[in-house]
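Have a look at this one.
A protein chain is absent from this complex, but the other protein chains hold their places.
Moving on to chain A:
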Amino acid sequence: MLTKRIIPCLDIKDGRTVKGVNFIDLRDAGDPVELAEIYAKSGADELVFLDISATEEKRKTLANLVRRVAEKVNIPFTVGGGISSVEDVDILLKNGADKVSINSSAVKNPDLINELAAKFGSQCITVAIDAKQVNGEWLVHLVGGKVPTDINLFQWAKEVEERGAGEILFTSMNNDGTKEGFANEALAVLSSELNIPIIASGGAGNMQHFCDTFIEGKADAALAASVFHFKEIEIKDLKEELRRNGVEVRL
């Protein structure tokens, strides 16, 4: 049986991890490669690197980082952040990324999803959707959740699937940073209406939240950052807890 995936997310700026990480055993806490290796060894199923740098050299720096990660890490990883063209994706995949994640650029130019899926295959195209519940309706937000649109989350997700995305990374802006759990109601709707895997993101605070998002939210994978970076949750303990709750995981 296919297992549920646990995915740590690393924010990257100019080739370095951004958010403070609390790994005392790291020689260099800012080195994404070393952190990635530790996560791979500790049982992470995949990794996501989200590049938030905005420099001219961004593309080259990111490609170098991707190559260094691919050399060292023996689990799959996704790269996202500011990807807006076929060429961007080509460079990242050629340097060893397994998947790329596109977000705002897909909303601005939905045909990009079709182009990428046709050229590289759906399996390596993740579409990230940031959404926020406003007056009862889930609306897609852009630029890291800062800019609202009038696009309905569920309609957009369906369109993303039809255009050829291989999976969806859904971040609830209502839940992100709260540590009060994932947006399981919306996730469950996405998961039952769509036929591609859904990654839950935003709100992880404790192990029960992960159990809930897999069981109630029907998520296929769960992504989190700070609970892992600050060692509030060890991946191995989390997976043992999930297994005790009847959730199939790789242990």
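Please note the rule applied: contacts are C-beta pairs under 8 Å (C-beta built on N, C-alpha and C of every residue); 3 or more make two chains touch, one makes a residue touch a chain; residues count from 1.
We take it that contacts and distances are computed from a predicted model.
Participant: What is the missing chain called in its UniProt entry, if the choices are "PPM-type phosphatase domain-containing protein", "Sarcosine oxidase subunit alpha", "Imidazole glycerol phosphate synthase subunit HisH" or "Amino acid/amide ABC transporter membrane protein 1, HAAT family"?
Facilitator: Hidden chain identified via UniProt as "Imidazole glycerol phosphate synthase subunit HisH".
Participant: Among A:196, A:222 or A:238, exactly one should touch the missing chain; which is it?
Facilitator: Final answer for the missing-chain contact: A:196.
Participant: Of A:3, A:149 or A:245, which one is in contact with the hidden chain?
Facilitator: Looking across A:3, A:149 or A:245, the contact with the absent chain belongs to A:3.
Participant: Decide which residue listed in A:166, A:181 or A:217 touches the omitted chain of the complex.
Facilitator: Here the residue in touch with the unshown chain is A:166.
Participant: Among A:31, A:98, A:159 or A:216, choose the residue that contacts the chain missing from this document, as touch is defined above.
Facilitator: Per the contact definition at the top, the residue touching the missing chain is A:98.
Participant: Quick one: say which of A:51, A:88 or A:220 touches the chain that got left out.
Facilitator: If we include the chain that is not displayed, A:220 is the one touching it.
Participant: Pick out the residues on chain A that sit against the missing chain.
Facilitator: Those residues of chain A that touch the unshown chain are 1-5, 40, 45, 67, 70-72, 74-76, 93-98, 118, 120-124, 166-167, 195-197, 220-221, 250.
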